[in-house]
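One chain of protein is taken out of this complex; the other chains stay put.
Order of writing sets the chain letters: A, B, C, D and E. Residues in each chain are counted from 1.
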Amino acid sequence: MTERPRPFEEIAVGETRETYGRTITETDFVVHAGHTGDFFPHHMDAEFMAKSEFGGRIAHGTMIFAIGIGLTATEINPLAFSYGYDRLRFVRPVFIGDTIRTRVTAARKEDDPKRPASGRLFETVEVLNQRDEVVLACEHIYIVQKKKEAAA
Amino acid sequence: MTERPRPFEEIAVGETRETYGRTITETDFVVHAGHTGDFFPHHMDAEFMAKSEFGGRIAHGTMIFAIGIGLTATEINPLAFSYGYDRLRFVRPVFIGDTIRTRVTAARKEDDPKRPASGRLFETVEVLNQRDEVVLACEHIYIVQKKKEAAA
Amino acid sequence: MTERPRPFEEIAVGETRETYGRTITETDFVVHAGHTGDFFPHHMDAEFMAKSEFGGRIAHGTMIFAIGIGLTATEINPLAFSYGYDRLRFVRPVFIGDTIRTRVTAARKEDDPKRPASGRLFETVEVLNQRDEVVLACEHIYIVQKKKEAAA
Amino acid sequence: MTERPRPFEEIAVGETRETYGRTITETDFVVHAGHTGDFFPHHMDAEFMAKSEFGGRIAHGTMIFAIGIGLTATEINPLAFSYGYDRLRFVRPVFIGDTIRTRVTAARKEDDPKRPASGRLFETVEVLNQRDEVVLACEHIYIVQKKKEAAA
Amino acid sequence: MTERPRPFEEIAVGETRETYGRTITETDFVVHAGHTGDFFPHHMDAEFMAKSEFGGRIAHGTMIFAIGIGLTATEINPLAFSYGYDRLRFVRPVFIGDTIRTRVTAARKEDDPKRPASGRLFETVEVLNQRDEVVLACEHIYIVQKKKEAAA
Partner (left out) sequence: MTERPRPFEEIAVGETRETYGRTITETDFVVHAGHTGDFFPHHMDAEFMAKSEFGGRIAHGTMIFAIGIGLTATEINPLAFSYGYDRLRFVRPVFIGDTIRTRVTAARKEDDPKRPASGRLFETVEVLNQRDEVVLACEHIYIVQKKKEAAA
């Protein structure tokens, strides 16, 4: 985890980065259920899910989102903060033993209507499995200071 | 956790429900950091945050989302599945010791363009703190089978 | 988790309910050992237990009790509180990968000698595995308010 | 954790031992809720419990039982196994910050009707808080081999 | 966990003890990563490690040290405290499913230059796997009170 100040102007549309991989384990299922209180049988009952169309327990969507975003938390931009997420979609199930990684791409930039000294960076976030299939996608809205403000 | 089959037609726009409360503890901060790998000082460094504008450590946005949604996981509708979330916004910081609960409101219904036998239910999800302030909001998209399909 | 006030008179002897299933994982063994401090090799040493009569690690009895009871914690009766348990027996071993669920049956009712406005409900609690074998049994003593008291 | 074989005859009624203490933390509440799935507001909602007769969150009974028993798991008697527990009672609430320890007393001995080569040892188990008040009590039934059998 | 006061003079060079075994699980990998923040792919990415010379995920060195030392924490010598460790070496990788135990040998004794009433006990600590191979070794420096001091 390192700090790297990057003002709005310096981030180029099209920039992309990919995280290290992380294998999703049965432990993560148990930890996430215990952390959130969601013990639905889709995640916790191997017998029930063996008979389902999925053939096995599937990960909580909120877990893949939280871990997928967590994988990107390696570098702090002190000039930016997270505004929210749009179009969060659970594209494919994640099973115990799958290995995920996250790809973040600077998709587009806009002025921020409420903050003239900052801009809005829209990042496409894709969580991929070991077969390079997208399992979760969303758009991250990042408010980033412009140079002048950052220098103030 | 109980099962309650509810076809698309039976869910009325305007229906609302509120979960029990849950106090967000320092333990949850540590568990979430460890679960996601996000150890940013905003969540983990009390000294650093004491000097910040927030005055103390603030919860990970992904944690409030995951726990806020988890609080609603008390009843399974076997005729429905989660499609995704829109307009996820981190409205206010959550601090250690705050108590959150979640309010879900059926906001609107639409046909599902890809699945004629199902409809799309849009739920407004609001996570509230102990002062009834919204700390996180999003829109949940739920695909729910229509009666005919459900009866098949 | 929902609230459902049920006075003593409304609970009929013979009533029964069964929870969702939950697969007991190696993670649960590790979490329970760490939570309680019981690292006995029966639960934690695969080599030692491979040579034992059991053929593998067996779950802590206290864990099957705690999780078995936890599975029933889906509905709060605000007119009742837990007095204790009798005849708690560890009937069969539980192994990593077994899926348990809990069946609760209202077995008998008695006046409460110390609390005239309440009664004692004795519930038979059985934790079952995926082969419908009882692995743990006990009797739960529940103190439940009578209608008059509850209405007060 | 050490091994100490003790046949039935060598255990004297009246023998007592007391464990080290352990402070029950908010972390233990969160871990136990997550481990068992019991997120009842009595344990998890500080706001709700501040207004209750207890004045604050109270520990799960199953947690005090599991940790109280776990505290005794320091010495293995390879000639014995746990048969079950009788008269498990939650005598007083345990709050965050209380420090518990466990006292075990050999209360009485009986022949085991089903196992002539073993006997039944009944141990009184008391979990105490920092004011030496009993918070949980139960009777542990321990099946212990007699000398002849143990020597076989 | 029991208390056993042993003054410096009573500990004989050559004394050795061996702990119970403990199987290192995938859960331990996930817990240690989350506890320390070290999510390096060597420990967390099964796909990446399947292609490496190791053929699979290997345990964090700090975990084998912490658990290996933890296994010895069964008896408190109130006359002693831990000064530090020398020559800590990660001799062999530990994989998910390996079962470790720890052997501690009193290697040599010295006067403590700063504390005349105490001595320094150097213990050889070896963590072994199920094939009796040393996976981690170090020398523990233990400051132990002499009889006179201990009796004071």
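Here is the rule we go by: contacts are C-beta pairs under 8 Å (C-beta built on N, C-alpha and C of every residue); 3 or more make two chains touch, one makes a residue touch a chain.
Keep in mind the model is a prediction, meaning the values are calculated, not measured.
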item: Of E:Ile76, E:Ala117 or E:Val134, the one touching the omitted chain in the full complex; value: E:Ile76
item: Touch residues of chain C, complete complex, unshown partner; value: 31, 33-35, 37, 39
item: Residues in chain B touching the chain absent from view; value: 26-27, 29-31, 34, 39-41, 44-48, 57
item: Residues belonging to chain A that touch the chain removed from view; value: 1-2, 19-20, 74-75
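Here is the rule we use: only the chains that are shown with their structure count from here on.
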item: Chain pair showing more contacts of the two, A-C and B-C; value: A-C
item: Averaged-CA centre spacing for the pair chain D and chain B, given as whole angstrom; value: 38
item: Rounded Å distance, chain A centre to chain D centre (Cα mean); value: 44
item: Rounded Å distance, chain D centre to chain E centre (Cα mean); value: 29
item: For chain E, residues that touch 2 or more chains besides their own; value: 20, 26-27, 31, 34, 39
